[in-house]
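Note that one protein chain of the assembly has been removed; the remaining protein chains are unaltered in position.
Per-chain residue numbering starts at 1, and chain names A, B and C are given in the order in which the chains are listed.
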Amino acid sequence: MSITNEQMIQMFTTMNKIRQFETRVQEFFADGRIPGFVHLYIGEEAIATGACATLRKEDCITSTHRGHGHLIAKGGDLKLMMAEIFGKKTGYCKGKGGSMHIAAVELGILGANGIVGGGGPIANGAALAFQYRGQDNVAVCFFGDGAANQGTTQEAMNLASAWSLPVVFVNENNGYGISCPTSKSMAITDIADRAAAYDMPGVVVDGNDVLAVYEAVSEAVRRAREGEGPSLIECKTYRWRGHFEGDACVYRDENEVQSWVERDPIRKLEEKLQEQGILSPEKSREIRDALAKELEAAVAFAEESPLPSVDELEEDVYA
Amino acid sequence: MSITNEQMIQMFTTMNKIRQFETRVQEFFADGRIPGFVHLYIGEEAIATGACATLRKEDCITSTHRGHGHLIAKGGDLKLMMAEIFGKKTGYCKGKGGSMHIAAVELGILGANGIVGGGGPIANGAALAFQYRGQDNVAVCFFGDGAANQGTTQEAMNLASAWSLPVVFVNENNGYGISCPTSKSMAITDIADRAAAYDMPGVVVDGNDVLAVYEAVSEAVRRAREGEGPSLIECKTYRWRGHFEGDACVYRDENEVQSWVERDPIRKLEEKLQEQGILSPEKSREIRDALAKELEAAVAFAEESPLPSVDELEEDVYA
Amino acid sequence: MATKTYLQALNEAMRQEMERDPEVFILGEDVGQFGGCFGVTQGLFETFGEARVKDTPITESAIVGAATGAAAMGMRPVCEIMFVDFIGVALDQLYNQAAKMRFMFGGKAKIPMVLRAPQGAGIGAAAQHSQSLEAWFAHVPGLKVVMPSTPYDAKGLLIAAIRDDNPVVFLEHKILYGIEGEVPDEPYTIELGKAKVQREGNDVTIVATAAMVHTALEAAEQLAADGIDAEVIDPRSLTPLDIDTIIDSVKKTHGLLIVHEAVRKGGVGGEIAAQVAEQAFDFLDAPIMRIGAPFTPVPFSPPLEKAFIPDAGAVVGAVKQMRG
Partner (left out) sequence: MATKTYLQALNEAMRQEMERDPEVFILGEDVGQFGGCFGVTQGLFETFGEARVKDTPITESAIVGAATGAAAMGMRPVCEIMFVDFIGVALDQLYNQAAKMRFMFGGKAKIPMVLRAPQGAGIGAAAQHSQSLEAWFAHVPGLKVVMPSTPYDAKGLLIAAIRDDNPVVFLEHKILYGIEGEVPDEPYTIELGKAKVQREGNDVTIVATAAMVHTALEAAEQLAADGIDAEVIDPRSLTPLDIDTIIDSVKKTHGLLIVHEAVRKGGVGGEIAAQVAEQAFDFLDAPIMRIGAPFTPVPFSPPLEKAFIPDAGAVVGAVKQMRG
C-alpha cells in the first residue's frame, strides 16, 4: 500500500477537522444551543478518516447516529453541517434532519441514521446500483459493535456476499453499545470473525491507527472495485465522550477512558509524521489554525443563518 | 452416546409415522380436501425424529411452516393434528390455525410458524424461562437453510450465546428456500460455520441419518442442560416434494430428487436395524400396520369432526 | 384491447416498464425462474435475465433496503414482498428509511421505488398469510399507497407507481389475480390519487377497496333489485386519497358506507368516515357506516374465514339499515 506524504498530511488534517468540529459541538450542546441528541466521534477519528481516504467522490457511505466524523471525512461542508445541527434553514437538510440525519447524496453520503443497523441494507442498494451500471464504485457501511448484532446488519452482510456486491463493512468497535459492553452483547471478541459466516474476508485493525485503517480498507475497496465482493474490517477503538452528550457514563471507569485517551489517534499520527520529518510542529500548528478558522466561519454561518419558517414544514415529504 | 435398541425402534416408528401422515396429507391436498398451503416433510423425517428423541416432554420446540414432522416427533396427537389440518373444531387449534400454526403448549410445542425465521426469538424466550427458573430443560429451534439468513434467526443465535441460553438450533438444510438454492442465498456451504460467529459449537451431520442427528443433538442438549449454552447443528437433507403441494419444481431436476430418494432416511435406518438383527421384516411390517391403523383412526376422527361454528370466530383473541 | 387477468396486467406493466427504462429492475424472493409465489413475475426472468430479475435470500429487510439504496442512486426498483404479512421483519427500512429519507434530507433525495405485496384472505392461508395492512402504510408520511381492484387499474396504476419518484406501496389482492377485464396492450398510466366511480348511483355512496369493490358491486346489483341505486367508488390509492370524489358523491347521495377487508377497528374506513363527517356533515342523512373484518386474526378454517371476510349480504344489510 503506497501512501504519499501528502495523503498522510491530508488525513492528519481531516482528523483534526473532526476533532475540532466535535469539540465545538460539545460546547454548544453543553450551552443548550443544540436541540436533541448529539453523539460525538472524539477518539474515533482515525476510522472515518482512514476509510474515506480510500474513496472517490462517487463512492457512497452509509453512516450512523455517530455520524459527524464520517460526513466530514467524506467531504461534508462544515458550514452546512453545523447549520444543520443548529436546526437552521441553511443546513444540509434545511433543519429538518439534525445531527442524526445529515446527508449529502451529491457527495455519496446516504445519511447518518438514527436506527442502529439501518445503514447496511441501504449500502447494499447503492452497491447494487454500481454493480448493475458497471461502475467500479463502492459503498462503505459504517456500523458499531452494537449494530453488529442487529438482524439488518447480518442480513446485509449475507446479501452483499451472496451477490458479490462492492461493499465494505467498516465496524467501529468502541467496546460499548450505550452502556452495554461487547462482553455482554456478544460471546465473541472479534466482530471480524463474523466475516466467515458470509465467506468474506474479515480483518481486525487498530482503529486508532489511521494508516492501518487506510491500508485495510484500501485492500477491501480494491477487492470491491474489482468485483471480488464485500469485506468486513473491524476497527478497535473507543469513544472518549459518553454515548450521547449528557451521559454520566456509570458503566465504565475513568481509568479505562484515560488509557484510551493516551492512545489518541491524532497524536499517534502526529508523532509518526514528525518523527519521519513529514510534518513540522509549525506546519501542524498551521493546519490546526486554518481548521479553526474554517470552523469559526462555519459556526458564524450557522449562528447567523435563519431558522426554517413554519411554511416549510409540509414541504419535502413527496417528490 | 448410548442408544438402546428400543430407542432405535421408537425412532423408526416415529419416522414412519411422519411419512405415513404426510403421505395421507398429500393425497388429501391433491383431492382438494385441505385448504390453504401444505408443506410436507417427506424425506426429512430423520431430523425431527432424531432431535426430538433427545428431549423430555417439558422441553420445548419451535417449529416452522414445514412443521408436521416436528410436531409428531414431539408427541403430537395425529387425531388432533389431522383435524386441525382439515380445519375442524376438534383440531389442536379449533381449526383457527391450520397446518402452519399447529401448536400444543402442553407438549412443549410452541407452534409451527408461518414466518420464516419466526421461531428463533421465541425459542430463546422459552429457554430464558427455563434458565430463570433453574430448570434443566432445553428449547430446540428448528429452522431451514432459508431461515438461516433471516435477521431474526441471527439475532436469536447471538442472544442465546450472549446469555448462555439452553437452546439447540437445529438447521434443516434441504438445499432450497422455495426455489432458491443455498448456492444463491448464501456464499458459504455449511451453515454450521455460522456458529463461530456466536462462539457456539457448530456441527454438520447427515440429516438423513437419524442416529447421527440423535447423537449430535444429544450432545448439544447435554451442554444446554448443564448450562453450557446453545449449539448449532446443521442437518443436510432434502425435501422430496415441492416446496408446498402444487409446486411444479421448475428449479430442480428429477435426477437430483432421485439421488436423494435413494438416500431415504427411513430405509437407511431400517436396513441398519435389520442388519443388526434388531428389527425383523415382520416387526417392521407390524409397526407400519399399527401406524396405518392409528392414522386411519386420525383420518376418521378428522373427517367426522364438525367444522367450527361462526360464533367461535371472535373467541380466543384475548385471554 | 384484450381480455387479461389482473395478474397478467401486473406482469405486463412490469415488462413494459422494464423495456422502456433500463433502470427498472425487480427483486424479491423467488421472483426469477420461479416467477413469484403467485406467478406475477412469470417470464420476466427469461426476458430480462438475472441482472434485472433478482432472486433474493429470505431477508426482507435486506430486500427493502437494497431497493431503497438503489432508488436513492436513481434506479427504479420494484421489490416484491411475498405476502404483505411479512412486512413486520422489514418495516423499519420502509417507514424509517425509504419513506423519510427525502424529508430528513431536506428534499435532497428521491426514492423512486415500488414495494409490491399481495394482501388479503380467501385462500385458507391463515393468520400470517392473509392480512390487509393498508392502514399502517396510509399512516406513514412519505409513502404512497395503491390498491388496484381491476385488471385495467392494476396495469395503469403499477406503471404510474414505477414512474413515480416516491416510495409506493402497491397492494394487490391475491383473490383478484385471476379476475379478467379489458386491458389495453400499450403502456398507460392512471394518476395516483384519483378515485374511480365504478358504478354510478343516486341513493347511497359505497366506498370500497380491493376485493371489496367487487363485493360492493355485487351488493349494488342486489340493492338495485330493491330499487336502491348505489354509487360504488374505489379510491384506488389511499395516499394520495381522492376525498373530493367521495365527498361529491356523498353530496349527491346523502349516505356513505365504507367497506374494506382489513379489520374494521383502526382501518382506513375510520379515516375516510372522519374526513367525510368533517367536510360533508350537513349533507348526511344517516350515520356513516363502516364494514370491515371483525377484530380477530384471520382464521384458517373455511367457514370461519368466510365469516371473517365481509360479503355482499353485509353490504346490503348495512345500506338497508342506513336507509331504514
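Just so it is clear, a residue touches a chain if its C-beta (ideal position, glycine included) is under 8 Å from a C-beta of that chain, and two chains touch if they have at least 3 such contacts.
Computed from a predicted model, the values in this text were never measured in an experiment.
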Omitted chain: which shown chains does it touch? A, B, C
Of the residues A:101, A:194, A:223 or A:268, I need the one that contacts the missing chain. A:101
Looking at C:39, C:187, C:270 or C:317, which makes contact with the chain not pictured? C:270
Would you indicate which residue among C:122, C:201 or C:297 is in contact with the undisplayed chain? C:297
Thinking of the whole complex, not just what is shown, which of A:3, A:30, A:178 or A:300 touches the missing chain? A:178
From the list B:124, B:185 or B:218, which touches the chain that is not on show? B:124
Across the whole complex, the chain not displayed is touched by subunit C residues 61, 85-89, 91-96, 99-100, 103-104, 126-128, 135-136, 138-142, 239, 241, 262-263, 265-275, 277-279, 281, 284, 286-290, 295-297, 299
For review purposes, identify every residue of subunit B that touches the missing chain, sorted by number. 60, 62, 91-97, 101, 103-106, 110-111, 113-115, 118, 120-130, 132, 139, 151-152, 155-156, 158-159, 162-163, 315-319
In the complete complex, which positions of subunit A touch the hidden chain? 35-37, 87-89, 93, 95-98, 100-101, 113-117, 146-147, 149-152, 177-180, 184-186, 250-251, 307-310, 312-314, 317
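What we mean here is this: only the chains that are shown with their structure count from here on.
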By the document's touch definition, which label belongs to this structure's chain graph: line, ring, star, complete, or other? complete
Please indicate which chain is farthest from subunit C, where distance is taken between mean Cα coordinates of the chains. A
Between subunit A and subunit C, what is the gap in Å from one C-alpha centre to the other? 40
Using Cα averages as centroids, what's the distance between subunit B and subunit C in whole Å? 36
Send over the residues of subunit C in touch with two or more other chains. 56-57, 59, 61-62, 89
What parts of subunit A, by residue number, touch at least two of the other chains? 151-152, 155, 158, 162
